[in-house]
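The other protein chains are all here in position, but one chain of the complex has been omitted.
Letters are used for the chains, namely A, B, C and D, taken in the order the chains are written, and counting of residues starts over at 1 for each.
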Amino acid sequence: MKMRPEKYLRYLFLPNLFELFGTERTRQILSVNPTVIPKREEAQQVLITAYCYNKETIEERKDISLQEALALKESNKIIWINVDGLRKSDVENFGARYGIHPLLQEDILSVNQRAKMDEEDEILFSLMNMLYYNEPKKSVDQEQISLVLGKNFVITFQEDLSRDVFTALRERLKLPTSKTRTKDADYLYYTLLDTIVDHYFIVMDKLGDEIEDLEEEIIRSASKRTLAYINSLRKELIVLKRTIYPVREVISGLIKSENTLLAEQNERYYKDVYDHIVQAIDLVDNYRDMLTGMQDLYLSNVNLKMNEVMKVMAIVTCLLAPATVIGGIFGMNFNVLPLTNQHFGFWIAVAAMILIPIWMLLIFKRKGWF
Amino acid sequence: MKMRPEKYLRYLFLPNLFELFGTERTRQILSVNPTVIPKREEAQQVLITAYCYNKETIEERKDISLQEALALKESNKIIWINVDGLRKSDVENFGARYGIHPLLQEDILSVNQRAKMDEEDEILFSLMNMLYYNEPKKSVDQEQISLVLGKNFVITFQEDLSRDVFTALRERLKLPTSKTRTKDADYLYYTLLDTIVDHYFIVMDKLGDEIEDLEEEIIRSASKRTLAYINSLRKELIVLKRTIYPVREVISGLIKSENTLLAEQNERYYKDVYDHIVQAIDLVDNYRDMLTGMQDLYLSNVNLKMNEVMKVMAIVTCLLAPATVIGGIFGMNFNVLPLTNQHFGFWIAVAAMILIPIWMLLIFKRKGWF
Amino acid sequence: MKMRPEKYLRYLFLPNLFELFGTERTRQILSVNPTVIPKREEAQQVLITAYCYNKETIEERKDISLQEALALKESNKIIWINVDGLRKSDVENFGARYGIHPLLQEDILSVNQRAKMDEEDEILFSLMNMLYYNEPKKSVDQEQISLVLGKNFVITFQEDLSRDVFTALRERLKLPTSKTRTKDADYLYYTLLDTIVDHYFIVMDKLGDEIEDLEEEIIRSASKRTLAYINSLRKELIVLKRTIYPVREVISGLIKSENTLLAEQNERYYKDVYDHIVQAIDLVDNYRDMLTGMQDLYLSNVNLKMNEVMKVMAIVTCLLAPATVIGGIFGMNFNVLPLTNQHFGFWIAVAAMILIPIWMLLIFKRKGWF
Amino acid sequence: MKMRPEKYLRYLFLPNLFELFGTERTRQILSVNPTVIPKREEAQQVLITAYCYNKETIEERKDISLQEALALKESNKIIWINVDGLRKSDVENFGARYGIHPLLQEDILSVNQRAKMDEEDEILFSLMNMLYYNEPKKSVDQEQISLVLGKNFVITFQEDLSRDVFTALRERLKLPTSKTRTKDADYLYYTLLDTIVDHYFIVMDKLGDEIEDLEEEIIRSASKRTLAYINSLRKELIVLKRTIYPVREVISGLIKSENTLLAEQNERYYKDVYDHIVQAIDLVDNYRDMLTGMQDLYLSNVNLKMNEVMKVMAIVTCLLAPATVIGGIFGMNFNVLPLTNQHFGFWIAVAAMILIPIWMLLIFKRKGWF
Partner (left out) sequence: MKMRPEKYLRYLFLPNLFELFGTERTRQILSVNPTVIPKREEAQQVLITAYCYNKETIEERKDISLQEALALKESNKIIWINVDGLRKSDVENFGARYGIHPLLQEDILSVNQRAKMDEEDEILFSLMNMLYYNEPKKSVDQEQISLVLGKNFVITFQEDLSRDVFTALRERLKLPTSKTRTKDADYLYYTLLDTIVDHYFIVMDKLGDEIEDLEEEIIRSASKRTLAYINSLRKELIVLKRTIYPVREVISGLIKSENTLLAEQNERYYKDVYDHIVQAIDLVDNYRDMLTGMQDLYLSNVNLKMNEVMKVMAIVTCLLAPATVIGGIFGMNFNVLPLTNQHFGFWIAVAAMILIPIWMLLIFKRKGWF
């Protein structure tokens, strides 16, 4: 059962017991409140980036002002505005200009929302979470993203300034030959959703590595760290499940929608995303099955070890017994003690001390205990 | 694994074992009878409060008489009558005046009803439970509330005089600019439902804190108190589930209803409440998953501790064995005892007593038991 | 953890172990055969009671003959005929006269039927089980009842002569002002169903008391009697579930039915029964959850006790070890035994026997075992 | 806990451990292949029996030739042809003559099919399994039966020559007054299905007896035989479930079918069978619940016994401890041993050996261990 080298490295750098047993993660997972807006903190920094493109040209405008972003509505190109960092006033301004209903503005601003989709007169709205794998904490991070599709524009609102999953997509968009460039805003919208869903598989793959490591750990030992490890993975799978499951309804809502913003001939692209999200859900179920298997394995392993320890104790106790009894018998201070005056008496007693346990062991062996 | 200070305080003031093991709570949870009205006690005190408002003015009338409340039907403002405390005769009078069917009157009066909605010719009826977190008992309290929507009026019936979840809403209503003030009775109705559902998250958040504490408790020790704690939380989750799950049907019933009392353009507000109740249901499932995880953790922890104790016993038994045997051998009263007359005989025996256990320990070590 | 007095009384009169472990109850629950009519025993006694009433008058006719009962069909009042005790010939006669199909006659006669409803040209048929709580056996008894609704008549067939759940209803019927008196036969039919369903909650409440007692029992001790108690309650919950669940379909079948025997304006009464049966089903689920919780509690409690016993054994073994070793060493019969000739030798040995265990205990204490 | 005599007899003749642990049964249950026809063995003997009847006369023709059976299609009576033993050529001949599609012929010939129903132009096809209880092996045997209904004829194909469940039905058919005689072929078809389903309850009743015996066994002892018994019943319940569940779809398919071969007025007979199969499915669920309960009972019982053994060991160890220590102390060969020269020294030591354990026992008693 040799470990592959890269696995061994991972094994060495396992987080320590206290980090694994962080109950703070429990708090984070259970403390969901999609409604209390007052508690929300305004983003300290907001970064608005716009892409204005058609088949011929593309213009990337980084860090533009709110006014510029609002003015883009008049553009005759396809516009993708990405807003990193959420501020109430910004969202309200966007909402007023681009036709986003106040309730949807509320959804954009309240992080911790369940994935949902909605339709307005002029826009189509989706909200879901991007997942990232947090390597040092071995946990699944999430970032809420709201995607608004209108006639010729897409607006995306992200919580976190520092990261998203669209880097490769931005590069592709700059290529004049890329499919996204040559198609309408609804194709860009599809591409964004597709990228988010595709990234779920990458995060799951990392968790899959963790489960593999855990299995290794369980087979080798069954310590409190293993227990902490199981407990920690269990929590991450809860996050995974609750993030991914509702996305299915979002995608199927888009497919069923008869909104003219979604071109009929692009429906099959959305079906492709649907295929993937269904498979992702299947996979989450497999992960849960696998982890349940691990827990049973752990418990059985602990039981088996206990069994072995008990057997050794039983053997030692049995080996000891005759010596104790015989030693006790001939250690008594009676005046008349048989054998004690005979020359080979001592050797007879010692022989009995040795032979009786051997005979007992043979019986146990036959009973199939060892 | 340091505790945050505010957590440590909570930890110190955990309820004691006997309170946790209160089987009375079991009785309360299982003793549900929505049908037996005779047993119901009439409220000792009834408090009727009315709000009469339109865009321009609002009048708060506290502790009005039944007659006044009935007379308000003729008002040309929007009326919200809140009845705290349930008396059969009052409810019958309201029913006769405001068109509430006798069966719905029965529902209002029989506490312990499952959440439901119903439609009459002139009114729309919803019934559900408000949840409160009972800090000293660490349990979830519930109070039944019936909400009647009619043309220009809303009537709410509450069991308990002393509390509800609408304090902030009342303040907002008094502001001339608040949305509720400027809209119709059905918007007030939505606001009430929304407030009730939003409060579920607050209660769940408190239970989430308990689960976090429980996890801490399990990792530190595995005593009978931990067991009582798990058992107690399990009961509260049953209450949570059975209160929250049926509310989904109520809200979706309101959305599907084609009643003219609900303005078409306000439907999306009800959909927003629906989003939240679906997320609350998801969260209840997460809580249950989490608690199941805790129980497994507890059991595994107990098993692991037992394993450790067993190992120590096995080691001590093994260390003891050679001393017992050798002491037994040379303690026998035979006339001829080898070594006993030699000068270093004693030291040879003692050396064997020490070296054999060391050798045994090395073997065990290699077998991977420690 | 004081017990309330009435609870303590119940606790003392718990059935003994052998009664609890009655496997006969298992046989009763599993031996269901709704089809084999030959095995059925004819009732030894049959009691037919009729109520003929309209708004003005009511006539109670006890123990009438079959002929009289059949002749009542011509009456121009509303007729309720209750047949206690099932005889094939009687049922066939009723069937021929009142239009009950032979297959329904079969259902009436074959006890152990699953709840069902059916519609004929002239009648509406429901079949379900009344539940009673059997106090001495702590079990749930059931009695099959078939309810036939026709134009102006209701016929009920009961297995058991000695009891039903309609006593209060009969009294109410005699009051000229009662709602049932002033309404048609379909309202009487609703009242009968409502009474049966309402009684389910009473039976469940008794089982709820048992579950509360069981919890008390588990916390106090974990004996074989506790085990028997869990096992016994588990069986009763199976009975509860299989009786109550199918009643939902019966009531919803009545609501969906377009039969003219059921007046449109009374549909809401049936919906009220439906509310209650849905809540009863929810409650059965809660009971099962609760009992699962008890089983886990029991197991954990046994484990915890074992853990404690093991610890004591480990401690005693460790305390014993030094005395055994030292006693063994100085009990050997070597000519040269160090210390033995010194005056304080004995006291040094005894001191070691006492101090070493104390030192060991301190180590264990620090390891967090006690 | 006395056993009823007939139960005691069953108890004595329980199959031995090796038969119970027959893994061959596992192979049988898991080795299902409905598709590989080549492997099928042709029946060594085929027995064709025909019943030709109308209201006036009935003719039973045993062991007729294939040609005769095919010729019967021209008869103007109602024909029931029962084919015991399956040969490819026979089935093909029947198929060609009576309009059975080659794919249905394949189904008839491939035993191990899941229950199914199908409709052709001229025939209606059902396939299911008859169940028998195998008393010596305590297992559930199954035999596939295919039932073909055509205009005026019914053909049944059975695997096994030696048995079926229709003996009583054949007797009834011969009575001129029996309902089956006076009705059409579709009523005969119903009667056959009804008989098969009714027999499921008889088989289940036998398994119910086994479960009752198992419970008795578990309460009395918890040996390896008990374990084997649980394991064996578990397998039979899998067979039961997979045989009975799909029959529901078959019957409901017949009810929903608009085929003119099934007279409208006989539909209610099929509904009666449907009632029974639904109840049978409920009962299978009850059996599984019951068996799960037994397994928990078994495990808890083993745990409880272990607990008791541990307690005795703990007690004995504790009782032993003082004697060991005191004996060790005064058995040491020091020159100066306190008390040893005193007359009552011995009795003081012995008294301590007796009193210390008694005092320890009292402490344990108070701790609630016994």
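Just so we're on the same page, a contact is a pair of C-beta atoms (placed from the backbone, for glycine too) under 8 Å apart; a residue touches a chain by one contact, two chains touch by 3 or more.
Everything numeric in this text was worked out from a predicted model, so none of it was measured.
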> Given the contact definition stated above, which residue among A:G99, A:G253 or A:G328 touches the chain not shown here?
Replying inline: A:G328
> Out of A:K116, A:K241 or A:H276, which is the one that touches the chain we can't see?
Replying inline: A:H276
> From the list A:T57, A:N134, A:T167 or A:N286, which touches the chain that is not on show?
Replying inline: A:N286
> Mind pulling the chain A residues that touch the left-out chain?
Replying inline: 1, 197-198, 201-202, 204-205, 207-209, 211-212, 215-216, 219, 268-269, 271-272, 275-276, 278-279, 282-283, 286-287, 289-290, 293, 296-297, 300-301, 303-304, 306-307, 310-311, 313-314, 317-318, 321, 324-325, 327-329, 331-338, 364, 368-369
> Residues of chain D in contact with the chain that isn't shown?
Replying inline: 17-18, 21-24, 26-27, 29-36, 101, 103, 106-107, 113-114, 116, 118, 221-224, 227-228, 230-231, 234-235, 238, 242, 246, 295, 298-299, 302-303, 305-306, 308-310, 312-313, 316-317, 319-320, 323-324, 326-328, 330-333, 337, 339-341, 343, 345-346, 349-350, 353
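Definition applied: only the chains that are shown with their structure count from here on.
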> Which chain is most remote from chain C in terms of Cα centres?
Replying inline: A
> At the interface of chain A with chain B, does the proportion of residue numbers present on both copies reach over half, so same, or stay under half, so different?
Replying inline: different
>> Quick check for you: after a Cα superposition of chain A on chain C, what is the rotation angle, between 0 and 180°, in steps of 5?
In response: 145
> Taking each chain's centre as the mean of its CA atoms, how far is chain A from chain D in angstrom?
Replying inline: 43
> Using CA atom averages as chain centres, what separation in Å is found between chain A and chain B?
Replying inline: 26
>> If a residue has to touch 2 or more other chains to count, which residues of chain A qualify?
In response: 331
> Based on which chains are in contact, what kind of graph results: line, ring, star, complete or other?
Replying inline: line
